[in-house]
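Just one protein chain is left out here, and the rest sit where they should.
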Amino acid sequence: MPETTGMDMSMMQPCVEACSAASMAATMCADADSGEGMGRCASLCMSTADMAMTMMRMMLRPAGYDMTAMTAMMTACMAMGEACAAECGRHAEMSEHCRICASACTAMVDACRTAMSMMPSA
Amino acid sequence: MPETTGMDMSMMQPCVEACSAASMAATMCADADSGEGMGRCASLCMSTADMAMTMMRMMLRPAGYDMTAMTAMMTACMAMGEACAAECGRHAEMSEHCRICASACTAMVDACRTAMSMMPSA
Amino acid sequence: MPETTGMDMSMMQPCVEACSAASMAATMCADADSGEGMGRCASLCMSTADMAMTMMRMMLRPAGYDMTAMTAMMTACMAMGEACAAECGRHAEMSEHCRICASACTAMVDACRTAMSMMPSA
Partner (left out) sequence: MPETTGMDMSMMQPCVEACSAASMAATMCADADSGEGMGRCASLCMSTADMAMTMMRMMLRPAGYDMTAMTAMMTACMAMGEACAAECGRHAEMSEHCRICASACTAMVDACRTAMSMMPSA
């Protein structure tokens, strides 16, 4: 299958790790935000956690690699990560969990961009 | 928030239900495929199940509605649903679970398209 | 496999639906709670949403039915549903989303109890 698609899982490894880290950071940030009444931040973090987890799992399933779906999901993951990083970034100075989450989201966006640049065009 | 984004959850309801149905059908299809050695079909179904679930949850979280991320995720969900429906469609005549999954995926793609058409342009 | 385990998926259907409904209600409740500063309620709802979804998927995968794991997960799902229903129940009069979530959690607990009573003892 890697031959067919031009993608292989080892190429995806840094992106897998960045998605895993972002998913964990966003899960923790959502939990902390909620008690502080930061509803929009919590909501974005919950969706980022789910999207990063789904993105990660897609990369861990080479039997079903599909260029079009993978590219579209990477694009979505970058859009979500940017929205979450922007919101968390606004609270980063006063809130350690937001600072960590914004940083993990930005790293995920960068890792997705790098992974996409190594994928053959659809 | 609906005022800001031009989206509201009730508008999303048919898409929520289509994603829920596709996520369930794909979960069952992946389980059945595996015992039949249909590795690519199972793999696509597993990722479709995760993506449909994540898409559904995003729509159920209006506090974090973000036009750009929502549009990108809908696009990804449509690409995944089309890839899964195409693969399951090939086995639909001999496999009832593939027929059901292909149909649920196509319905999800249609529901996403309709939902996107009602969203204001990003 | 149903012959081996004494469980079949149709027997699980009401529980599948109750878990799906609880997972959606808890996802919406967590989103709304966060903006209201109800941190403990949001946190319990997020975990209930994940647990109900995982429970539902287990039931949709008959190829891997395992009495011991299924019984233990049903027990966990009931404990989580009871904790979430208790917390949401405290805000049910002033908060519609908590009233709906508490009701969906209680229905899931009842459906798990019924499903367990129909399963052969491990």
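Which chain is which? They are A, B and C, in the order written, and residues in each are numbered from 1.
Note that in this section contacts are C-beta pairs under 8 Å (C-beta built on N, C-alpha and C of every residue); 3 or more make two chains touch, one makes a residue touch a chain.
Computed from a predicted model, the values in this text were never measured in an experiment.
For the chain left out of this panel, the touching residue among C:Ala42, C:Ala102 or C:Ala115 is C:Ala42.
The hidden chain makes contact, of the residues B:Val16, B:Met46, B:Cys101 or B:Ala115, with B:Met46. Counting over the whole complex, chain B has residues 30-40, 42-43, 46 touching the chain that is not drawn.
Mapped onto chain A, contacts with the missing chain fall at residues 16, 20, 24, 27-28, 30-32, 34-35, 49, 53, 56-57, 60-64. With the whole complex as reference, residues 1, 39-40, 42-44, 46-47, 50-51, 53-54, 57-58, 61-64, 66, 68-69, 71-73, 75-76, 78-80, 82-83 of chain C touch the missing chain.
As a convention for this text, only the chains that are shown with their structure count from here on.
Measuring from the average of all protein CA coordinates, the nearest chain centre is that of B. Copies chain A and chain B of the same sequence differ by a rotation of 180 degrees once their CA atoms are superposed, given in steps of 5. Work out the mean CA point of chain A and of chain B, and you get 19 Å between them.
Looking at chain A, one finds that residues 39-40, 42-43, 46 touch two or more other chains.
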